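Reading through the structure tokens given below for one structure.
For this view, one protein chain was removed and the others were kept in their places.
Let's look at chain A:
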Amino acid sequence: MTTTTSPGTPLRPAPTGALNLSRTTATAARVLRQLRHDPRTIALMILIPCVMLFLLRYVFDGSPRTFDNIGASLLGIFPLITMFLVTSIATLRERTSGTLERLLAMPLGKGDLIAGYALAFGTLAIIQSALATGLALWFLGLDVTGSPWLLLLVALLDALLGTALGLFVSAFAASEFQAVQFMPAVIFPQLLLCGLFTPRDNMHPALEAISNVLPMSYAVDGMNEVLKHTDMTADFVRDALIVAGCALLVLCLGAATLRRRTA
């Protein structure tokens, strides 16, 4: 027999599966709503990649070929770095403010929370990448052989990878100071080894081997495939799959760092 419990409106025990679509979208909407109260962060996220590309275009004013190479790679690297920073700070705040403990004491699946964050920041990444790609292709004369949609696809996968890495490292940071220091620790080595400064096969074999296991290398390789080939090559598909796979793997590792019970 089930009757109502009280004068208030009773709650039916809601299911607590691994993923619940409405809880995920509610979380994504909440993250975006938080950002909307912070227009400066949105402006910085969206404008800085464009400004950097603009700067780069005129740094390499005399050698447009170099701009093509570096510009295409950077279109993949910017979303990764921005999303890494934003996610690591946002989830760290969630952990330190007690809202994470509160959410995990509620019927929220860890998958809901992570997918919610990925969805919210993924949306922002699409806007950021679309603007940067559009600017580079149509105003700065970036010369790309392949389809701009493929550039956008890689940029989006990179953003997802950045979100995943940010979520993961936030578990190891006790403060915002530590969280921002993870950027040089996690991102800079990948930046040096990803083939942005010199082709990866020119590096010391040991470094080349390391670069072979870093996901950002494949993001840059993928961008270069689009730069040089008109259609989707097998190499491009492999690179995109590796970046996506890494993002998923790190997201799962990130989920494992969310504990309902803590000391």
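As a working rule, contacts are C-beta pairs under 8 Å (C-beta built on N, C-alpha and C of every residue); 3 or more make two chains touch, one makes a residue touch a chain; residues count from 1.
Quick note on the criterion: contacts and distances are computed from a predicted model.
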**Study point:** Protein that the absent chain corresponds to, by UniProt name, given "Molybdopterin oxidoreductase", "Multidrug ABC transporter ATP-binding protein", "Alkylphosphonate utilization protein PhnG" or "DNA 3'-5' helicase"
**Key:** "Multidrug ABC transporter ATP-binding protein"
Practice item. Check the options A:Leu103, A:Leu193 or A:Leu227 and report the residue that touches the missing chain. Key: A:Leu103
Review point. For the chain left off this view, which of A:Asn20, A:Thr87, A:Gln190 or A:Ser211 is in contact with it?
Key: A:Asn20
Point to revise | Residues of chain A (touch criterion as defined above) contacting the omitted chain | key: 1-14, 16, 20, 22-23, 26-27, 29-30, 33-34, 37-38, 97-99, 101-108, 259-263
